[in-house]
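Quick one: this structure, given as structure tokens, is what I'll be asking you about.
In this view, the complex is presented without one of its protein chains, the others remaining in place.
Chain IDs A and B follow the sequence of writing; residue 1 opens each chain.
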Amino acid sequence: MTGQPVPVTLRVNGRREVGRVEPRVTLAEFLREELGLTGTHVGCEQGVCGACTVVVDGAAVRSCLMFAVQAEGCDVETVEGLGRDGLHPLQQAFWDAQAVQCGFCTPGFLMTALVALRERTDWDRTALRERLGGNLCRCTGYEPIVDAVLAAAEAARNPGGEAAR
Amino acid sequence: MTGDAAAGAPYVGRRVRRSEDPTLLVGRGRFVDDVTERRQAHVAFVRSPIASGRITHVDTAAALASPEVVAVFTAEDLAPYCGGWRGLLAWPGMVAGLQTPLAAGVVRHVGEPVVLVAATSRAAAEDAAELVVVDYDELPPVLDPVAALADGSPLVHEELGTNLCFGSPFGSGDVDAAFAAADRVVEVTVQTGRHTAVALEMRGVLASFDRQERTLTVRVSTQAPQMLQTLYARELGLPENSVRVLTEHVGGAFGMKAFVYPDEMAVVTAATLVDRPLKWTQDRYEALQSDTQARDERVTASLALAADGRILGLRSDVVSDAGAWSMYPRGCVTEGVQVATIMPGPYRVPAYAADLRVVYTNKTPLAVYRAVGHPPAILVMELLMDEAARALGLPADEIRRRNLLRPDDLPYTSATGNVYDSGSHLESLEQAVVGLGPDDLAARREEAAGRGCLLGVGYAAFVELSAPGAMFYGAKGAPITAHDQVEVTVQPDGSVTVVLGTPGQGQGLHTTAAQVVADSLGVRLEDVRVLSGDTAVAPHGSGVWASRSAVVSAGAASAAAVEVRRRLLLLAAHMLEADPADLEMTEGQVGVRGIPSTRLPVRDIAQVAYWRTHQLPPQMEVGLGAVGSYSGPPYTFNNGTHVAVVEVERATGLVRVVDYLVVEDCGVLINPGIVDGQIRGGVTQGLGGALLEHVIHDEIGQPQTSTMLDYLVPTTVDVPDIRIEHIETPAPSTSLGTKGVGEAGTAGAPAAIHCAVNDALAHGGAAGVWRQPIRPADVLEALGGAATA
Partner (left out) sequence: MRSAAFDYVRAGSVAEALVALADDRETRVLAGGQSLVPMMALRLARPEVLVDITRCPELQSCSLEESVLRIGAAVPDAVLERDPDIRAAHPLLVRTLSLIAHEEIRARGTLCGSLAHADPAAELPALLLATDGEVEVDGPGGPRRVPAAEFFDGPFTAALDDGEMVVAARLPVPGPAVGWAVDEIARRPGDFALAGAVCTVELDSSGRCSGVGVALFGVSSTPVRSRGAEEVLMGQQVDEAVLDAAAAASLDGVDVLGDEVHAPAAYRRDAGRALVRRTLAAAVRSAGGGTA
């Protein structure tokens, strides 16, 4: 029969995970249903909203548009991997800036911002708005999210800062 | 969690960080789909692919034969257990059809649920749903609400004999005389586009039924858990104490999650019939076809003016496209009613006559969405003001200045009977004019012209009805009323537990309640923990809607805290052998005013209240908890003025909002950060309505916007930074002086942006645009085709 489960092995937040999934299971579904990592949210399943954004081999990608089998051997980072000892500087910056309302979009924004800050920390406001343009938030009007990421970038530029670690 | 103010300073008024956030930030939120029950089966629906038709045949045999299928239900299967409902409120003459969890015999819009399939996974349920055969006799759909009122139109509900759901005049004063006496009359005809809420978390239900206990537990993404508890019990014939509704995190709702949805009711009913928990998580395709929609109004309105710009009278004709059903229990007329009754807004309008018709069509039901009815009402009024200004040669701010309510007009009763007890109607405009900085406007216009753009400025002065009382729904027969209850308990160790009757949907209610309680009890914010979301243990509440929480929930929290404080002081007085009136509470301690040596930690008092009750004076109750209630006044109006500055690109018709200023007066601010968040988010949704968002149907009623690639919501790049200024006129009628604010941004933004676009077009020598959303195509058409770049 078509679509029988197949094995998949990947690293998630530094941990080796082994699963058997139907090929049609998306990475988002695998993380949520198989691994119980429900911080990765699903808001559209069409790649449009960004709520499902995770980092795969260093790149922020849509986990709704990737089948889990495609992540074979990949290194996946999810929101649960951020700041395992206390809040990550980005999370702290979101908290400080009141960048969260319902919080459904938040994990996706954090993962997008994480990669953006690894790329560079000298974002200006306009460029950062564009960089975050693929993530939708229905609650905040975006401004505090932009503020938060800029604050984290600023912190990372300072010697003691580690927002983009 | 503390803000940076000095120790002991009140928390109310401070921008403290939200207590809700850390959990959400680390990805440990518990939205419905995040929770898994053992053996849960997953539901998928077969939904109507056509706008109107009779179901002639349903065959579920092939689906049932699939080994992964747990159960399949049709309308007939569920009918004995849930008979359905009519979304009726006691509006004179209103009619509504009988709605059932699954469409019975007739389908009335694309996306209406017809068959429920439960299987071991969502994918398997979708596979099986494809195997269900449903045959339809297609009927001609009713799509145009005006044509729907003509004799001989097909009917959405045969049994009702009409497509008119509700019709009524509103207003007062001698309008004919006003128009007869007018020096000028201006008129606009405006159509606002059908929207939908697009809460980022889609709807979802996880329902389980214990057949032995006959208890039903429903985890659901909703704004009104107690309302659902009552209605689930009523529909399924269960006692209310056997129905438990759980609502932890809710990923946005905006009015859309305040209903009994047929698909959710089908899942809940089915769960009582199968031996497994059932989970249904909506997908976005379903959301864009089945979530309530809003704002689909056609309005013609005219304004009678004296030569000096004074308003003499207003007329409006409002047609609201209700879609196929009056959603239960709020119904579908609130939007139309508010379009008609809010229209006079913050202006002195001595005479007004509105005519409202709410009409059924074969579209997804229209219901309440953030700022219900305000956006079209304010849009129409502000467009009229601008037309009047142009006709009379007055600046846009001046015509408003001449008509806005002044302090000595207050309290003011509007032509539709709304009482504005306080506010800063004119003051907010003046502050907005200053904030805009009109001096450099000419230079900005010129600079924009150099880039091929027309610059426009738009004002929207508004009032927003918030925290409505029982007359809105409760008095009209729905289980929705004005009160909230909050339970406050000082625990034996002095820490404080607050249980809210109404859970939040992202607005930070836990934080604001904690601020109010901490101030009242003189404890540190970090010693207060707020819980909500389980109807089995929470006190009663009416849910989150109509910008009521900062007034009603916070009011109830305050009432409970005041009572606990009273008892705490009584006990402390006994322990200190002092008069309660001489005591003061600060920083978790009670002492006699002026005598530092008498400080008793709240913890020590609480110990007596719980564990050393033998030391309690005989007349005192054990424990330190109280449930507080608050209902508030009939309503309270916030007010403000928005100013939008837009650039319209001549060559392409693209509109960009380049500056946005909000002057808002929502009374006392509990947490300015949270208030500003509500305003920003609200403006963003209003911007979406003005420029982007539109549920579009083709000529046979097929929705053309069923993914988020086609239903466009604003992104980071579409929204400018929003400047917010506050005027704080405390509400005389509410216990904390607060007024609602959750919808104010959405109320004003469509008007401000639209007026700005029309101002830009006027500067380009073009007439305005009279529909929303304003598409680039509409702008180009108004400009008479593309000018070369």
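Note that in this section a contact is a pair of C-beta atoms (placed from the backbone, for glycine too) under 8 Å apart; a residue touches a chain by one contact, two chains touch by 3 or more.
From a predicted model like this one, the values you see are computed outputs, not experimental measurements.
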Shown chains that the omitted chain touches within the full complex: A, B
Only one of B:Val35, B:Ala62 or B:Ala123 touches the unshown chain, namely B:Ala123
Options B:Ser52, B:Thr715, B:Ser733 or B:Gln772, residue touching the unrepresented chain: B:Thr715
Pick from A:Asn13, A:Thr53 or A:Thr121: which residue touches the chain that isn't shown? A:Thr53
Residue-wise, where is chain A in contact with the chain that is not depicted? 1-4, 6, 22-24, 26, 45-47, 50, 53, 59-62, 64-67, 69-70, 72, 112, 130-131, 133-134
Missing-partner contacts on chain B, residue numbers: 122-123, 126-127, 130, 283-285, 651-654, 692, 696, 704-705, 707, 709-710, 712, 714-715, 717-718, 775-777, 780-781, 785-789
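Here is the rule we go by: only the chains that are shown with their structure count from here on.
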Chain A partner contacts - residues on chain B that touch it in the complex: 15, 17-18, 20-22, 24-31, 33-34, 36, 123, 197-202, 249-252, 254, 283-284, 505-508, 673-674, 677, 680-685, 707-709, 713, 715-717, 719, 721-722, 745
In their complex, what parts of chain A are in touch with chain B? 22, 24-25, 32-33, 37-46, 48-49, 51, 78-80, 82-83, 87, 91, 94-96, 98, 100-107, 110, 125, 129-130, 132-146
